[in-house]
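Sharing a structure here in structure tokens format.
Then we have subunit A:
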Amino acid sequence: MVELLAQTCLNALYAASYMSLVAVGLVLIFGVMGVINFAHGELFMLGAYAVVALYADLQLPFLFAVSAGLVFVGVVGLGMERALFRPLRNNPLGGLVASIGFLMILQALAVMGFGVRMEHVPPVTQEVITFSEKVHLAMPRLFVIIAAVILLTALWAFLTKTRFGWALRASAQDPEAAALQGISINQTSRIAMFIGAGLAGVAGALTAPLVSVNPHMGHSVIVTAFIVIIVGGVGSLEGAVVAAVAYSLVHTFVTTFYDGVIADIVGLSLMLLVLIVKPTGLFGTADRA
Partner candidate 1 sequence: MSGHFLHIDKLVMRFGGLTAVDNLSFVVEQGAIHGLIGPNGAGKTTTFNMISGFYRPTSGTVRLRDGVISGLPMHEVARRGVVRTFQHSTLFAELSVLDNVLVGTHMNFRPGIAAAIFGLDAEDRRGARARAEEALEFFGLLDFTGELAGELSHGHQRALGMAVAMAAQPDVILLDEPFTGMNPEETKRMMELMFKLRDSGITILLVEHDMHAIMGLCDRITVMSFGKLLAEGGPQEIRTHPDVIEAYLGGGRHVA
Partner candidate 2 sequence: MPRAVSHIAGWLGLAVLLIALPHALSFSQQEVLVFLTINVLLVASYRLLTLTGEWSLGHVVIMGVGAYASALYSKQLGIYVPVSIILGALTAVLVAMVLSYPLFRMKGFYFLIGSFAAGEIIRLLWKRFRDPFGGPKGIKKINPMPDLDIGVYSFDFFEPVSYYYFALAVVTLSLWVMWRIERSPVGLTFHAVHWQDKLAQSAGVDVRAYRTRAFMIASGFAGLSGALLAHYIGTINPNSFDVELMVFVLTWAIVGGTATFYGPILGCVVLSILNEVVLRELGFEQMRPFIYGLLLICSVLFLPNGLESVVQHIMRRRTNVQAAKASRAGDSARYNVEERTEP
């Protein structure tokens, strides 16, 4: 029993690590631009396809494919900022609707480029760390956990130690104040969008060998991300990480002891409950909506 618990916790840790990357990006975009990016799950998918194309098909090194995925999806994010969110800056609902439109476009492009079939990405390594007979952690999963910790630490350092990071956090509170520091809203929006999208992309790229890559994979990602950011509080980066860990634990345990669909239902109900009782989230204070 203890072993089953330990194994489930390890699984949850893995899920929490990539969901943190996705949710933190979503929160960052929402905080700075005030818009909910419905296409965030599809950015995750794009990252996964970058690995399919570069690593599985072209046989380039995995680390290169992942980095390319981060940059590529980040650049897609810049495009979204310029084409969609900037013209709709004073229209948050419009921005949301436009991102839904973009979601459809990305899905359709993925179908055209790769077909609807599931892509199989060969694992980077077959190695498994064995803690005991029934508790083990596959090496690729450990990579995801380590990468998430490194990236989130880097983000934290960027946000707290650099001038742009300060500006970003300031503009999440008050765009005017950030503008006074000589950093324009366009600049902070670009940075937030690049980082936010890039994090989704790198999460998709890192997990590509571990999941079934297909054009519709973004749906469950965005649903989970919504749960995480609502529970964590839509304005709070720390809340998103905490909620990602908490949600992954709940979800993984319910999946292990019941089944995945029930786990999804529990997760969504949890989110509804938070929305009813405390719409600003369990950890959040900011309320821009």
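Here is the rule we go by: a residue touches a chain if its C-beta (ideal position, glycine included) is under 8 Å from a C-beta of that chain, and two chains touch if they have at least 3 such contacts; residues count from 1.
Candidate selection criterion: all candidates are chains of the complex that A comes from, given by their letters.
Computed from a predicted structure; not experimentally measured.
Student: For subunit A in this complex, identify the touching candidate from 1 or 2.
Tutor: Considering all copies, subunit A is touched by candidate 2.
Student: Which residues of subunit A touch candidate 2 once you look at their complex with the stated criterion?
Tutor: 36, 84, 87-88, 91-94, 96-98, 100-105, 107-109, 111-112, 219, 223, 226-227, 230, 259, 261-262, 264-265, 268-269, 271-272, 275-276, 279, 289
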